[in-house]
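A short write-up of the structure that comes next.
One protein chain is absent from this view; the other protein chains keep their places.
The letters A and B name the chains in turn, as written, and every chain counts its residues from 1.
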Amino acid sequence: MQDKNTRQPKGLRMKLLSAVAASTLAMSAHAQFEAPAEGVYKDRVDWGVMMDLSGPASGSQGIWTNGFQAYVRSINDKGGVNGRRINVLAEDSRFNPAQDKINYEKLSTQTPVLAISGMGSSSSQVSLAPTIRGGKIPIVGTYTHTKPLAEPVSPLVYGGFCTYPEMAKAGVGYMTDKLKVKSPKVMVVSIESAGGVEYAQFIADAVKKYGGSSSLVTMKITAADVTPQVLEIIKQKPDFITIYGVGNTAILTMKAMHQYGLKIPAFGISYLMSPQIYAAIGPDAGPNYNVISCFTPGGADQSAGNKEMMSAADKYNHSAMKEDVNYVAGWVAGQMAAQALQLAGTQPTRAKLVEAMSKGFTVNTNGLSAPIVFTPTDHAGPSRFRMIGYDYGAKKYVSFGEFADYEKYMK
Amino acid sequence: MTATIPRSGPPRATSVSRWVWLALAAAMLLYLPILLTERQIFGFRLSNMMLLNIGLSQVNLMLITMLGALSLNYLTGSAGLISIGHAAFYAVGAMTAAITGSQWGWPFPLVLVAAALCGAVAGLLAGLPSLRVRGLYFVLSTFAVHYIVVFVFMEYQFKFFDVVGVPYKNATLGSWNLSTPMRWYFFLLPLVIFVYWLLRNSLGTREGRAMQAMRDHELAATANGIDVRFLRLKAFALSSAIAAVGGALYAYYLTNVTSEFFGIQFAIQFIAMIIIGGMGSLPGAVVGAAVWLLLPSIINGLTSQAGDTTGLLRSVLVDHKPQLVQAIFGMLVIVLLIFAPWGIAGMASRLKARLTAWWSRS
Partner (left out) sequence: MLIQVLLSGIALGSIYGLVALGFAVVFKATDVFNFAQGMFVAFGAYFAVTTINLLGLPFPLAVAAIIAAAAALGVIIHIVLIQPLSGRPMLSVIMLTIALSIVMRAVIEILYGVQSRTLSTPMPTGIFIIGDVRVSQLHLVAAGVSWLCMAAFGAFFKFTSVGLLMRATADGHEAALVSGVNVKVMNRLAWAIGAGLAAIGGLFLGQLQIVSTELEHIGLLALPAVVIGGMQSIPGAIIGGLLVGLIEQLSATYISPKSSDILVYVLLLMILMVRPWGLFGQRELGRV
């Protein structure tokens, strides 16, 4: 009885053996692919992050990095991408472009990475733009936009934070509708910086469509008191104001306006959304302050993406950060990175990654933002917004409408 | 008849061993950029930590900053003037480079010369308070000068250029374009060596010795007919000229600068370098610059080796690694300041003296 089973035809056995051998070879070839000069190893991929982790902007950029690392960790816990886990090499720029120049070289030849995310300092971006464009490392998910890196569109660079022109349009449109004003008079309260001047220009363009007018008042980034700026606001009597700067800019402006009895509604740029800012503004002045954001902070709605992020944050000891917009942005950048890596295939190299991304891809964040669409000619990043406020009673965020509701302001 | 005053610095040895050392040092310096770029030696690939987590850009930036450390040490250690305003002279150099290079399109070497001249003038002006006040008050005047100069740069930048920063292009010497870090290295290294040689020789001249005399005992120097104030201003002018050239190079190396680059942190780092290296010692300036700029990277690299850990250690080593690096770095500086007051150069010379004594005894 055994004879029939054990005496298999010789040819079949050989075929079986060779099939097993071939597939083992194939699998090992898959797993064995390494390109250490580009950060790709058998079981891991090195991915770089360049952000300010200990300098003046570390309060937001450090949080972003934590969000990025959290998403990567959650992906690694599930086995990684294509059998490789992502190893994040976070380099501290201390908000110093000279340091970023050093970091870029480090991530390109010393501890090579497949790609870089973050790049938080505008000066660094401007300074490194020629090197980046002339190099091979893609930048997937930047923290801020600068012209030299964004225009003309480069196959190497993909934006990862809320885009300013659409931010201005959505904000101005929403406020104009909500306050039901005809030709809105808008004031931009900003710190003195390149970004502030640019943002004021975008606001001016958006306001023009409604036949309104806008003006700009600036303050020092380290201002301790904003009485002069508020006096200017009192003089000009705008319909609403918008705030560009750091957390303090928003806090001081709102508190000072409250002190002078001004009830002018204000909206801040997407970066200025965290429970700390709202808590510092206080429940008296807070209801007048909203944020126009392309990201949904933790707890602002019950989408799948939001819940996933919240539970991961709790698991990894980041509970204090999950309501900070920067954490969400980092998490989403992680999603971008993981998806791009997936697209690059089982034998990723820098060139393959660039090729895959430049064909265009869409990142679905499951509700943490509107779908982020990258086309061969548009690498701007998240460009759909909605207004988000804070309910002091419930201690939670409140989102006004869905991303789709703001589409009409984008024209 | 005056007795010959001995030259400052070690006697010129004619022994073969000294030339051998020099040749070895030259060979290492020439091979260094290749080593740092290729990251391998005779085909054997070196890990990042073997090279102490250092790259060529870092070395280049260190060389550019070394110009500031050398010139500040010349001013401070030799002429007895302390200045926190050195970043301001870097800014002056960058601004001159912006006007002559980016706006008027002058060729690169001419831009550097212009930067040196403007730096000298700025140094003369900034040194004027020294005619009136000394010591801590003079330091504070340089502190004020720093903020004023940076403000002027900021206004200039906002008015003539994009708020994003001032662009610098075309760092070319004749037809040789400084487009790669290696080319920058081979341009910067001889320049730094030249500046070192220039300052060292200046200290050895009659005026140089006079300055050191005035640093040590001003009343006696004046009594001997040395015009103390004039020498001081000259020293300030020379040191500021060198710093301005450093500033212009910094601007071209980064291809884009804003006024924020020249903040008070930038100014303080020069002071840190000369203190760590040893005030009044030119080799100390070199060592101080190297330590201040390279040590954080080395610490960073070492803490990265800690590997996969969990819990509290992970929280500190991963989430807060940059803070840990800064803390270690600050503490090392403090320890150095307490236990090695004359800086590393001072430690080295004391060690050398002890070794020589031990050697001659045995």
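In the analysis below, a residue touches a chain if its C-beta (ideal position, glycine included) is under 8 Å from a C-beta of that chain, and two chains touch if they have at least 3 such contacts.
Here the structure is a predicted model, which means the values were calculated and not measured.
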Touch with the missing chain holds, among A:Val186, A:Ile251, A:Ile269 or A:Ala329, for A:Ile251
Of B:Tyr137, B:Trp197 or B:Phe230, the residue in touch with the unshown chain: B:Tyr137
Have a look at B:Ile54, B:Leu70, B:Ile275 or B:Ala290 and name the one touching the chain we're not showing. B:Ile275
Could I get the residues of chain B that touch the absent chain, sorted low to high? 76, 82, 129, 132-137, 139-141, 143-145, 147-148, 151, 154-155, 264, 268, 271-272, 275, 279, 316, 320, 323-324, 326-327, 329-331, 333-334, 337-338, 341
At which residues does chain A meet the chain that is not included here? 53-54, 56, 58-59, 62-63, 192, 218-220, 222-225, 227-229, 231, 247-248, 251-252, 255, 258-261, 274, 276-277, 279-280, 282, 284, 320-321, 324
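Going forward, only the chains that are shown with their structure count from here on.
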On a C-alpha centroid basis, what's the spacing between chain A and chain B, in Å? 38
Please output the residues of chain B touching chain A within their complex, sorted ascending. 37, 39, 48, 51, 53, 55-58, 61, 162-165, 181, 250, 253-258, 260-261, 297, 300, 315, 318-319, 321-323, 325-326
Once bound in the complex, which stretches of chain A touch chain B? 53-54, 58, 66, 69, 90, 92, 94, 96-98, 101-102, 104-106, 109-111, 122-123, 126-127, 130, 146-148, 193-194, 197-198, 317
